[in-house]
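All protein chains but one are shown in place.
When the chains are written out, they are named A and B in that same order, and each has its own residue count from 1.
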Amino acid sequence: MKRSILAWLAAGAIAVAGSVQAQEAPKDPEVFKIGAILAMSGKADWYGKVMSAGIQQAVEEINAEGGIDGIMLEAVIEDHKSGVAKEGVSAITRLINLHGVEAVLTSFSPPTLAIAPIADEKGILLLNGGGVSTALVGASKYLFHNRSLASDLGRAAAKRANALGLERMAQLAWKTDAGESVIAAVEPYWAELGGEVVATEFMEVGAPNIDTQIAKMRASNPDWVALWLFSPDPGLAMKKIREFGMDVPVIGIEYTDDIQKVGGRHMEGYEYTSDYFTSSDEYPWSQQFAEGYSERTGADPEFYAANYYEAVYVVAEAIRRARAEGGDYWDGARLAEMIRANPVFDSVYGGEMTFQENGVAKKRVALFRIEDGASTFLDYITPD
Amino acid sequence: MDLLLQLFVNGVINGSHYALLGIGFGLIFATTRIVHFAYGPIFTFAAYVGWYVAGSLGLPVWLGLLAAIAGGLGLGLLSYVAVYRPLELRNAPVLVPLIASLGLYIVIENLVGVFFGSGVRVVEDLDYGIYFLGPVFFTSIHVWQIVSLVVVGGALWSFLRLTRYGKAILAMTDDPEMARVIGIDTFRIALLVFAIGSAVSAVPAMLILLKDGASTHMGFAAVFMAFVAVIVGGVGSLKGAAAGGFLLGLVQSLGLWQIPTEWQASIAFVVLYLMILLRPEGLFGVRWR
Partner (left out) sequence: MDYLLHVLVMLCLYVILASSFNLLIGFAGLFALSHAAFYALGAYATAIVATSLGLPFPLPLIVAVAFTAAMSVLIAVPALRVSGHYLVVVSLALQIIVIEVILNWTSLTGGTDGISGVPAYSIGGWRLDSPGRFLIAAGLGAAVCFWVCWRLAHSPFGRALRAMRENEDAAEAVGKNILYMKVTVFAFSAGLAAVAGTLFARYYTYVGAQSFTIDETIYILAMVILGGTANLWGSVLGAAILVFLPELLKFVELPVDIADKLRLVIYGLILILILRFRPEGLLPEPKGARAMFVPVDAERQAADSSDLFAGAQGGAGDVILEGRKLRKTFGGITAVADFSIELRKGRITGLIGPNGAGKTTAFNLLTGFLKPDSGEIVLRGESIGNRKPHELVAAGVARSFQDLRLFTRMTVIENVLVALPRQAGDDIVPVYLRPARVRAEERANTARAMEILRFVELDAKAHETAENLSYAEEKLLVVARLLATGAEVLLFDEPMSGLDRTTLEEVFPVIRRLAENGKVVCIIEHNLDVIKELCDVVYFLDEGRALAVGTPDELMNDPELATRYFK
């Protein structure tokens, strides 16, 4: 009902404006439906849980403030069963056809790569806040990432190791595109820094047993161990490394509550590079997110939840800007245009972030260290 | 050399884990001829029950183990009574229980996710010994994995040979028809093996929880390796299931001595492939003796 009246009004407005070269009145939808295609079941359902919680929180916050110019936001969460391409495609067709979404928050490479051509074809804005492997960069002209490239985080970790005067690196990576793209980026960089790779081991996502990998790394006698792993496996790796009697520095690219739980006391001294997120008094928005999240879920805010929370705000801001220009603005291609035209957005991590030409947001990369069971900020770090 | 030794020890430890899983699965499989895929999520469920008691409520670990065994046993019995038994009564073709089992697999795995939530579950602040024997490292949990195989395997072995029910199980393994003819209540025996098999799986489940933590999807690897161990060792053989488990563990560990770890998932299967072709009857193609 509301829609038809608005449409009628809009049509009337256009008719009136007619020959006058005035700005077109915005054609508003009844509600802004934003899709999300996440790992809601399967091996990596933890990601789906925290990401969807972040999305829901952002949507509720925005709606509590009256939505976007009075129009409410709604999130539709779909499942890609932890990275199955065809599930992603089914999901996005459902989102487009049954829900009329124009913006989709996506995660995991295989489903994202499979839906990219559809997004191109239909003009759907895609925003990914999960692991960013190099294969995803530029997969679609409407695809943006509000997380640093995994390879950039890896290179930052390598830079830290170099600064510590370490030379012999043993690396343990996920056998996924994310893990492999870190290796591909770090190896030449590490050689440039004069380092040596003494062992490269792979593990399956959530592998039940990595004793063999750890034993081989120990036998290679490294100065430090690089963990190109994601939650919760850095915890398991850290625990095994210490149990096996290796006391060399370990540097990774992720840290979450789950990692801490699995690694327990063995996490002490673990260093990692990450897009900077820690709630502090300095940044009221980050604090608002952290409190809201804890209230919703009873858990500390997760890095991935923050990314998807932030992504909703990015989409909302893009909608706001597009609407201001009027016309048939509820359109993924238009939203993407808005982001490209002015790629600077507020970041929940504090300050601002800028989407680069390749669609990847440039965020500050920071170095942390686990001390007394808590993550402590050490420094910002920028790989050359 | 140090590495090879360490890999050997790892192989023995993982092998005893697979062996124990294989024994539980194999007992059910050989006796009832049901490919019980839901053994995997029941293993997972047992680990989560153990976590709830020992990790969440903070009660002693042995209580967690008991709860895990009770949980696994209960769910195992339920799956037989609710899913497989009706199919048996309707004389369903052999493939049907297998697909029903896959359905049950999906149901249990996702229910565990719904009830316990996603993400890894660990028993925090657990203190256990870490030992070095020369260059070789192991923990007291590793020792427990081997001890549990010896204890559970030994107990089961004696049970099967010495008790009336054990002998009835062996009779049914040999020939279910004949067992029925000589007056064995095959329904009760099937219940019994589901109870024992599921209870056995709870032991490695609890140890994996303590060692690496539990996750909702870990049942797949468990039932898969158990199945393979049983086939490799020879269906119907307790010794065979254990030997098959050790073989898998050792191959998976020692095989990666020179081969890159990216091949971890398939190395055991390449060996398995070759082995079955060379020796199709399994290592021990005999009875549960």
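We adopt the following convention: a residue touches a chain if its C-beta (ideal position, glycine included) is under 8 Å from a C-beta of that chain, and two chains touch if they have at least 3 such contacts.
For clarity, every value in this text was computed on a predicted model and none was experimentally measured.
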Sort through B:Leu111, B:Val147 or B:Met178 and give me the one touching the missing partner chain.
B:Leu111
Filtering A:Asp45, A:Glu102, A:Glu254 or A:Asp331 for touch with the omitted chain leaves A:Asp45
Please output the residues of chain B touching the missing chain, sorted low to high.
35, 83, 86-87, 90-93, 95-96, 98-100, 102-107, 110-111, 113-114, 224, 227-228, 231-232, 235, 262-263, 265-266, 269-270, 272-273, 276-277, 280
What residues on chain A make contact with the chain left out of this view?
40-41, 45, 48-49, 52-53, 56, 77-79, 81, 83-86, 89-90, 93-94, 96-98, 109-110, 113-114, 116-117, 121, 133, 135, 139, 175-177, 179-181
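Note that only the chains that are shown with their structure count from here on.
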Could you give the separation in Å between the centres of chain A and chain B, each centre being the mean of its C-alpha atoms?
38
Can you list the chain B residues touching chain A in their complex?
2-3, 6-7, 10, 13-14, 110, 113, 117-120, 122, 124-126, 130, 132, 137, 139, 208, 212-213, 215-218, 221-222, 252-253, 256, 260-262, 264-265
Touching chain B in the complex: which residues of chain A?
41-43, 45-46, 48-49, 175, 200-204, 206-209, 211-213, 215-216, 218-219, 232, 235-236, 243-245, 258, 261-262, 264-265
